[in-house]
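One chain of protein is taken out of this complex; the other chains stay put.
The first chain written gets the first letter, and so on, giving A and B; residue counts start at 1 in each chain.
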Amino acid sequence: MRYGRPPASAAIIAKAAKSVLIYRSDILVGIVSLALRVVLVHLVWQALYAGDASVAGIGRDDAIGYAILGAIFNVTFQPWHFSSLMSRVSDGTVVFDLIRPVGLITLSLGQQFGAVLAGFPRALIGMAVALALGAVPPPTGVATALAFVVSSLLGLAIALLCNLLVAMTAFWTTEIYGAIMVYHMAAAFCSGALIPLWFMPGPLATALSCLPFSAQVFTPLSIYLGREPDMHTLASIGGQLVWVVALAGLSRLVWRRALLRVVIHGG
Amino acid sequence: MAAELIRQVKAYAWLQRAAWKASFAYRGNTANTIVGVAAVQGAQLLFIGVLLDRFGAVAGWSIPEVALLYGMRLTAHGICTTCFGQHTAVAIMLREGYYDRFLLRPVNPFLQVLTARFNLGTLGDLGLGLTILAVAAPAAPVRWTPLTVSFLAGAVLGGGLVEAGVQIALSGLSFRVSMFSAKATVSTVFTDFGAYPMTIFGHAGAHALTFALPLAFVAYLPCTVILGRTAELVVPAWLAYGAPLAGPLLLYAGYRFFIRQSRHYVSTGN
Partner (left out) sequence: MRSLFTTRRVVTKAVDGVSMTVGPGEMVGYLGPNGAGKSTTIKMLTGVLVPTSGRVEVNGLVPWRDRRANARAIGVVFGQRTQLWQDLPLRDSFELVAKLYGMGRNRYLSRLAAFTDLLDLGPFIDTPVRSLSLGQRMRGDLAAAMLHEPPLLYLDEPTVGLDVVAKARIRDFIANLNADTGTTVILTTHDIADVERLCRRAVIIDEGRVAYDGDLDALRRRYLPYRELAVIVQPPLPEWDIPGVELVDTVAHHGHVILNVRHDPLMLSTPEAIGRITARVAVVDLTVKEPDLEQVIHRIYTAR
C-alpha cells in the first residue's frame, strides 16, 4: 500500500467533492431533504415519548437529540454513494488506477472522503435546524464539543475504512450488490444511527458495542449527549483509535491479497 | 383508441415476461439481490420491532394496529416496486444512451422503460409485506368482513399506485436534470415515515404529508377506515374512504408528467 504525496491526495479529494457538488439541483434537494428529515424524526420521537419523561431509563431529551444526530450522521457518514473502486474493478478500468502515480487505497479513500466532505455543508445546516428547533441541546461545554469533534472524525475514519474493506471484496466477486445492501443496512442499524444502543435488548447491545459499527456513530453521539468528558470518554476515543489502526492494518492485508489476484488474473 | 390501449397492455405483458425470464440469467446475482432487499426491509423491521417493544404504543395505536399499518405500507411498496420499479433506471438509460432504442419501436417508450429489467429483489418487499399483513390482520381489532377485506386489497393496490405515480413523476424530471437526491429523499420518506399514524406529525405535518407529498394515501388514510379511527383525522373522512381511488389518479398524473418531460429528451452523441 502506497500513500500518495499530500498534493496528489488533496487533488483527488477536491475532485471527488466537486463531482458531487456539480449536480446543483441535487445539492439543494439534499439540503432540504435533510432538514425535512430532522423535523420528521423530531416529531416521531416526540410522539413516541408522548407524555413520558423517561423510557428504559433514557430521558426524553437525550433520546430525541440522539435520534436526530443519528439521522444526520447516517446521511453524512454512511452515504449510499459508495467507493468507485467496486465499479472500476468490475468493469476492469481499475488497471488504469493501478498505473497512476498514486496508490489505489489513497485514491479510493480520497474519493470517499471528498464525497463526505461535500456533504458537510448539508450536515451543518441540518444541525442548525436541529439546534433552532431545540431538538438537539447545545453541547455541555467546550471540552465536550472538542471531544465530540475528535470522536466524530475517528468515527468517520472507521466508516471509510469499513467501506473500503467491503469495496475490496469486488476483487473476489463481482456479484456483491446484495452484500452491499446488507452491509449498508447493518452499518446503519448496528452503528446506532437508527436507534440508540441504549434501547436494544441487553445482549444485543453488548454484542453490537463489540463491532466497529458502534464506534462510527454511537460513540461520538454518546460523547455529545454525555456530561463533562471524563476517563470514560477518553477510553471511548481510545477504543476508536484501536479500531482505526486495526482496520487500516486489515485493509492493507486485504489489499496485498487483492493485488496478487489482479496480477494472477492479469490481462 | 381502445384497440391501441389493448395493444399497449399486451406489449407490456410480453415485455415484462421477457424481462422476468432474463432476470434468471444471473442466478448468483438474483440470490444476492433478494438477500439485499431482505436486509433493507429486515433493518426496517428490527427498527420498528425495537421501538414497539420499548414504547408499546405510538400515538394511541396499539402494536397490532401499527403492525397492520406497516404491513399495508410495505405491501403497497412491493406492488409499486414489482410493477413499476424500473422507472428509476431511466436516468441511467438516458446517460448510457439506451433510451434511443425505445423510441425505435412501435410501443410506448414508458412501458419499455418499465420492462427493461425485472428486479427479482422487489418480490422480497412484496412477500414480506404480505406476510406482515397476514400476521397483523387477525391480531388487529378489526371485524373482517368481505367488505373490509376488499377495501384492504383496494387500499394496498391503490397505495402502490400512489407511490408509483409520485416516483414516476420524479423520474420524469431526469429528462432535464439529475434528480438522484430528490428521488432518494422521497423514497426514504415513504419508507421511513409511511408507517406511523400521521397525527404524530401534527396538524401542519399531517396536511403536508397528505397534500404536498401524498404519503397518507399510501396506507395511513385507508388504515384509519379499517381500524375505525377516522375520527382522529385532520382531513375530511371521505378522503380516507376514497383513498384507494387516489392511486390510479396519481399514477395517471405521474405518467402524463413523465411523458411531457420526455419531450425534453436529447439523445446522447452516439
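We take it that contacts are C-beta pairs under 8 Å (C-beta built on N, C-alpha and C of every residue); 3 or more make two chains touch, one makes a residue touch a chain.
Only a predicted model underlies this, so the values are computations on that prediction, with no experimental measurement involved.
Participant: Among the options B:Arg143, B:His203 or B:Arg263, which residue touches the chain absent from this view?
Facilitator: Final answer for the missing-chain contact: B:Arg263.
Participant: At which residues does subunit B meet the chain that is not included here?
Facilitator: 7, 10-11, 14-15, 18, 21-23, 25-26, 97-98, 100-101, 103-107, 263, 266-267, 269-270
The rule we apply is simple: only the chains that are shown with their structure count from here on.
Participant: Measuring centre to centre with CA averages, how many angstrom lie between subunit A and subunit B?
Facilitator: About 29 Å separates the centre of subunit A from that of subunit B.
Participant: Within their complex, state which residues of subunit A touch subunit B.
Facilitator: Its residues touching subunit B are 23, 25-27, 29-30, 32-33, 36-37, 39-40, 43-44, 46-50, 55-56, 80, 175-182, 184-186, 188-189, 194-195, 199-201.
Participant: Going by the contact rule at the top, pick out the subunit B residues touching subunit A in the complex.
Facilitator: Touching subunit A from subunit B are residues 26, 28-29, 31-37, 39-40, 42-43, 46-47, 50-51, 53-55, 58-59, 121, 177-182, 184-185, 188-189, 192-193, 196, 199-202, 205.
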